[in-house]
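Only a single protein chain was left out; the remaining protein chains are all shown in position.
Up next is chain A:
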Amino acid sequence: MSVAQTVPAPTGLLARRFGPVGSLALALVFLAVLPLVLPYTSLAGTVLVMGLFAAGYNLVFGYAGILSLGHAAMFGGGAYTTGLLMLKLGLSWPLAVVAGAVAGALVGIVFAALALRTRGIYFAMVTLALGQCGYQLAITFADVTGGDNGLRGFVAAPIEIGGLVLDPAQPMVRYYLMFGFAAVALAGLARVLVSPFGMVLRAMRENLPRARACGLDVRGAKALALALSGLVCGLAGSLYAIHLSTVPVDTLGYHLSGQAVMMTLLGGMGTFFGPLLGAALFVGAEHLVSDVTEYWQTVVGILFIGFVLFCPKGVWGTFEGARQP
């Protein structure tokens, strides 16, 4: 039984009420105003990166109904690729970010080649193992990756666009530069979801045997979904490297893969806006509650349990469900 079958199905590929353009606009407006409403800009940057990561993960988890526990490999693969290209080859950071996204897609293809022979919980276990392979590679080749200390020593230099010099060292400038990349990725994601390929993903999630019986190339579609998901998650990892000016080895850890699942579930799997909201709630709660009490893990845990119990479709999924006629 796939995970998608254990959780009430969400409303549609893009929110039916909002429509494709509306859902995308909502997501972009949400991200655009984040640094203006959150207590500090770098927190907004973390939410943006994690939101993009969850949105990429949602493509396979929420839309195609495939539970992966190794998506940190795509996120970390993108982050390390970006950092290494800047550090070793002196590549400009925008190009390095694009290369990081491509690296994430390549990791997704490797996952597809090695893990798609299995299904369900076995697929999840294989992806978990593959993810840990990435982590161990980073630890083993410490001379290249920095090992436990993480990859350091690269800095995003100012860029000039139309005579305007933009310095990523300035928090607000950095945020909106990252926002630009995220906006393109989300627009691409929205386009994919309303395409026939998006319908194939939905068909697989709802009834895999029937989709196969209809003549759909199920395995090819899953592989493509993993590659596209890797592209978005790799981009998120690349932006994380720019955001922090370092790549912690934890970007490849299984904790981060688990966090992707939690953020997606919290916001609403299979909804376009849900993962972004889930990331904001997860990261925001973690930051803000830990400012108030050292027992923040207990508080955040209780909040998460509460959401799962009372909003099984996630916060946004529940909201959309309530709006259904």
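The rule is short, and it goes like this: a contact is a pair of C-beta atoms (placed from the backbone, for glycine too) under 8 Å apart; a residue touches a chain by one contact, two chains touch by 3 or more; residues count from 1.
As a convention for this text, contacts and distances are computed from a predicted model.
Asker: Pick from "Ech hydrogenase subunit EchB", "Dehydrogenase", "ABC transporter substrate-binding protein" or "Heme exporter protein D" the UniProt protein name of the chain that isn't shown here.
Answerer: Choosing among "Ech hydrogenase subunit EchB", "Dehydrogenase", "ABC transporter substrate-binding protein" or "Heme exporter protein D", the correct UniProt name is "ABC transporter substrate-binding protein".
Asker: Of the residues A:Ser23, A:Thr41, A:Thr82 or A:Thr271, I need the one that contacts the missing chain.
Answerer: A:Thr41
Asker: Check each of A:Leu67, A:Ile109 or A:Ile139 against the chain that is not shown and name the one that touches it.
Answerer: Hidden-chain contact among the options goes to A:Ile139.
Asker: Which of A:Ser68, A:Thr81, A:Ser229 or A:Thr246 touches the chain that is not shown?
Answerer: Touches the omitted chain: A:Thr246.
Asker: Touching the hidden chain in the complete assembly: which of A:Val29, A:Leu89, A:Ile121 or A:Val155 does that?
Answerer: Considering all chains, including the one not shown, the answer is A:Val155.
Asker: Residues of chain A in contact with the chain that isn't shown?
Answerer: 39-43, 45-46, 139, 142, 147-150, 152-153, 155, 169, 171, 240, 244-246, 248-251, 287, 290, 294, 296-297
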